[in-house]
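Once you've had a glance at the structure underneath, I'll fire off some questions.
Here the complex is missing one protein chain, while the rest keep their positions.
Entry: chain A
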Amino acid sequence: MSRRYLARYLVSRYFSSSVSPRPLHVCIVGSGPAGFYTADKLLKAHEGARIDIIDRLPTPFGLVRSGVAPDHPETKIAINQFSRVAQHERCSFYGNVKLGSDLLLSELRDLYHVVVLAYGAESDKDLGIPGETLSGIYSAREFVWWYNGHPDYSSLKPDLTSSDTAVILGQGNVALDVARILLRPTTELASTDIARHALSALEESSIRKVFLVGRRGPVQAALTAKELREVLGIKNMHIRIKETDLSVTPADEEEMKNSRIRKRIYELLSKAAAAAGTSESDPDQRELHFVFFRQPDRFLESNERKGHVSGVNLEKTILESAGSGKQLAVGTGEFEDLNCSLVLKAIGYKSVPINGLPFDHKKGVVPNVRGRVVSQPVEGLSQTERGLYVCGWLKRGPVGIIATNLYCAEETVGSISEDIEEGVFTSSKEGSKGLMQLLEKREVKKVDFSGWEKVDAKEKQMGSERNKPREKLVTWDDLLAAAAAN
């Protein structure tokens, strides 16, 4: 055994020996899929790993709880696996602990050998067009958090009664989710875990037509087959697609040839357009229109209600090649108006930077190399921030599904493991003990996993009274009270 190998072997044994391993103190910020998969893999890879997962919300699971649509309960099953991780003896969850307010990044780095930031993307991309601040225009994220009972958005009160039309900008799965929730019969929603205030509002809603507007064509639409198949199968929901929008160019054919999913989506949309035909007009009929090759130019203000949106001015587009098979939308100078009283922007999320953290504002991510955070000095080579890592959307940008984080966590944990091998973490750290002292000093009412379990039990019990899997608690006060109850 060479000396170098011996040294590395001993260091890795230092943290991973099965005979009382020295603790590797890890703090993961964010308890969504990225945070939990990282914790899961670290626990398995290193017997010495002691992990604290913190989250600013009192409830764990990130977008699995607040993002997945209420009518998609099977997608939330991943929570079972995450709960097992949180209940692991070497892992703890602490909710209601906010990085940036309750404690600083530098303090975390002092307390822990490894800090993994997995707090996702809690903001939105902007269109940057006139009228964007008119009332009645929301990001899809806000609307989703509203119907999913996120405590920051329970009082959103979106206007669903001023007209029969809503316009959704974007054609990804989030766009499809919000369209579906707007148009699904509320009798079907009543037995899901949708927030009560949202169900009531939707029961009063006059929205019957939803336009899903995309800059490009059906071949480029970002939605996926499962979600499309689902809306095509909803009873009494009529899909409208213009046949002319379905004509494909050679460039489109090429895109479909290279992507199985693009091809299947296009085929599904074509089938839907063909099947639509003419249906008898029924006042309560719900319509989902796919509008392609239109980009928003500005929002129109209502004359009757100042400050409120009354429509979107759209510019027709054509596709131009941008090299390597990619096609971009380019405006043609032809415009048309689409009237509505509600606009939801489903054009992508954006991460939020924090003090002391390197941030790439253009890409909206923390600069990193395989999960290791790198700082960008004014001159010279970028430098790795020792002990600081990222995982999930904060690392890759707001794309992908829950499962994407599995591989993302593999990579980040791989980097951490390499660093352990290299002997990066030899100094002594306080870990959990230090965190507890700090939080106590600052009187932070942290919610541990058993606190969440009380919230969980209460929500399930309330739900059972209404034939729902759970009735969510939607205010900070209610959540914290339930977590602290005996």
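The rule we apply is simple: contacts are C-beta pairs under 8 Å (C-beta built on N, C-alpha and C of every residue); 3 or more make two chains touch, one makes a residue touch a chain; residues count from 1.
Just so we're on the same page, contacts and distances are computed from a predicted model.
Asker: Which of the following names does UniProt give to the chain that is not shown: "Adrenodoxin-like protein 2, mitochondrial", "MICOS complex subunit MIC60", "Alkylglycerone-phosphate synthase" or "Ubiquitin carboxyl-terminal hydrolase"?
Answerer: Result for the unshown chain: "Adrenodoxin-like protein 2, mitochondrial".
Asker: One chain is left out of this view; which of A:E243, A:E418 or A:E440 touches it in the full complex?
Answerer: Of these options, the touching residue for the absent chain is A:E418.
Asker: Given the contact definition stated above, which residue among A:L42, A:L63, A:A78 or A:V97 touches the chain not shown here?
Answerer: Hidden-chain contact among the options goes to A:A78.
Asker: Pick out which of A:K226, A:K257 or A:R386 touches the chain that's been left out of the picture.
Answerer: In the complete complex, the chain left out is touched by residue A:K226.
Asker: Just name the one of A:K98, A:K125, A:K242 or A:R264 that touches the chain not displayed here.
Answerer: In the complete complex, the chain left out is touched by residue A:R264.
Asker: What is the set of chain A residues that contact the non-displayed chain in the whole complex?
Answerer: 8, 44, 72, 74-75, 77-78, 80-81, 224-226, 229, 260-261, 264, 370, 396, 401-404, 406-407, 410-411, 414, 417-418, 421
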